[in-house]
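All protein chains but one are shown in place.
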Amino acid sequence: MSTATVDNNHSAALDAAESTDAHLITVTLRVRRYNPEVSDQASWVDYKLEMDPKERVLDALHKIKWEIDGTLTFRRSCAHGICGSDAMRINGRNRLACKTLLKDINPEKPITVEPIKGLAVLKDLVVDMEPFFQAYRDVMPFLITKGNEPTRERLQSSEDRERFDDTTKCILCAACTSSCPVFWNDGQYFGPAAIVNAHRFIFDSRDEAAEQRLEILNDRDGVWRCRTTFNCTDACPRGIEVTKAIQEVKRALITRRF
Amino acid sequence: MPAGTLYRGREGMWSWVAHRVTGVLIFFFLFVHVLDTALVRVSPQDYDKVVATYKNPVVNLLEYGLVAAILFHALNGLRVIAVDFWSKGPKYQRQMLWSVVGIWIVLMAGAFYPVLQHSLRILFGS
Amino acid sequence: MSADTPVDAVELTSTSGASAFSPDNPAPVIEPPRARTKRTPRATRTNFELYGWLFMRLSGIVLVVLVLGHLLIQLVLDGGVSKIGFAFVAGRWANPFWQLWDLTMLWLAMLHGANGLRTVINDYAERDATRSWLKALLYTATAFTVLLGTLVIFTFDPNIQ
């Protein structure tokens, strides 16, 4: 086959992507701000910006921080959805600011941006991630094996590898856990992210500590608190089928018992 | 402290809210229902008196609401069970929810006359 | 506040004195209701939650038949609610089948509902004390209702008076 005519074959999508004249539009970002050094009240602040709709919400936040108000505070690093720094609630839903294009969330209306829910707000969009990581650490998220180490690699069939592929994608962004109504209630629930990371090892054919992890998640604040609300699955920026993973852990617990 | 916005969850979240609300509602109804039924043990007259109030159009309408709640809770409960035990359940949860809503509407339409016939007769004669 | 003014609005060195907070005297952070702490998984090592969860599903399936059947008979068939009265109840409970039906329904529904409510209380009651009280109330009410209902079904006397 030849793609010698590649340039004449342009799809509309490619043409659109390549169009260079930026159609700037005015968007309003309505940011929920909280700075304990100024006030103990959080407040909504509107920012009007000239943006290209193909830009990300993160770009808009940067524009505010760099050009309008340097005190606006948020976490970010990679800017393309792999480091998990910038989970926040955009238009009422958890997303990564760097993976959300303005054009995809109706820039005609004010775009609300607020911190993720259920964790202490430290400043503006920055929340205390410690409880989140604590839950993660509590599920023993590391490979545990018995006996002597082999000299070469442990063998694992492609099917066995595939079994837990989905849950290896997690970037610990907390979009799922902080979208879970059960987690908001009392923050004691392990939360979907911790379960996802337990799942990653429970179903790894090389691991030998599934029992212990299952036991941890069998407890009062473990998997049984999940009410299958699917907010986690909808929120996950990595497209992990979070609820499905949780259900698999529940079923593993039941089959273990009976 | 002005709260943040309401979380804009999707089908899964709202169906759970509805499931929870209906569940709690039914529980309280059941509680009352057992108490009133207990009257059969005490005095048939009193029992009939209480039951008579059920035949009042307003309470009859509430009863229709109760049926709605139970039906939704039951159907959605089955959906939740499917999500739990059927490996493809999580994938099709949304479709299942819309099916639940569809069936629920059909059944509620079907139950409209039978449940409310008493009131309808009172109100509009027959 | 619009984009033209926010800088002043959040100026930290504002001399207006309007705010009692400063970098050296910051306000407390906005905490969620209860935070997870290092001691939180206190392992209980029982399967209570597992059985509770399973019970919800199993009882749910049985309840579909019992409750929907009950509703059908009570409210839909035979003229709906109009027919209900002491005589109707008496007629039904004359048959042990319906006695058993109602008894099972009573127990399952109450336990199912009570366990459901237990979850709800766990979720929303913020303080441990509130939680304990609410649960105590729930369990008492449930036990009372179940026992009363059972008593009524078993000791029902169609010829009362």
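We just call them A, B and C in the order they show up, numbering each chain from 1.
The rule we apply is simple: a residue touches a chain if its C-beta (ideal position, glycine included) is under 8 Å from a C-beta of that chain, and two chains touch if they have at least 3 such contacts.
Criterion: contacts and distances are computed from a predicted model.
Considering only "CoA transferase subunit A", "Heme exporter protein B", "Peptide/nickel transport system permease protein" or "Succinate dehydrogenase flavoprotein subunit", the record for the omitted chain gives "Succinate dehydrogenase flavoprotein subunit", by its UniProt protein name. Judged over the whole assembly, touch between the missing chain and the shown ones holds for A, C.
Here one chain is not drawn; of A:99, A:117, A:199 or A:225, the residue touching it is A:99. Interface note for the absent chain: among A:65, A:220 or A:256, the touching residue is A:65.
From the options A:23, A:137 or A:257, the residue with contact to the chain not on display is A:137. Across A:30, A:169 or A:220, the residue that sits in touch with the chain not pictured is A:169.
Across the interface with the omitted chain, subunit C contributes residues 7, 12-13, 23-24, 26. Taking the complete complex into account, residues 1-7, 10-11, 13-14, 16-20, 35-37, 54, 65-67, 69-71, 73-85, 99, 101, 122-124, 126, 129, 133, 137, 140-143, 145, 149-150, 152-158, 161, 164-165, 168-172, 201, 204, 206-207 of subunit A touch the chain not shown.
Going forward, only the chains that are shown with their structure count from here on.
Across A-B and A-C, it is A-C that has more C-beta pairs touching. The distance from the centre of subunit B to the centre of subunit C, with each centre set as the mean of the Cα atoms, comes to 15 Å.
Rounded to whole angstrom, the centroid-to-centroid distance between subunit A and subunit B, based on C-alpha atoms, equals 36 Å. Taking each chain's centre as the average of its CA atoms, subunit A and subunit C sit 31 Å apart.
Each of residues 1, 20, 80, 84-85 in subunit B touches at least two other chains.
Multi-chain contact residues of subunit A, defined as those touching 2 or more other chains: 42, 117, 184, 227, 250.
Note for the complex: subunit C touches subunit B at residues 30, 57, 60-61, 63-64, 67-68, 71, 75-77, 79-82, 84-86, 89-90, 106, 109-110, 113-114, 116-117, 120, 141, 145, 148-149, 151-152, 155-157, 160-161.
The part of subunit A that touches subunit C in the complex is made up of residues 33-40, 42, 45-49, 68-69, 71, 117-122, 128, 131, 134-135, 138, 182, 184-188, 190, 215-216, 218-222, 224-225, 227, 250, 253-254, 257. Residues 1-2, 4-13, 16, 20, 80, 83-85, 89-91, 93 of subunit B touch subunit A in their complex.
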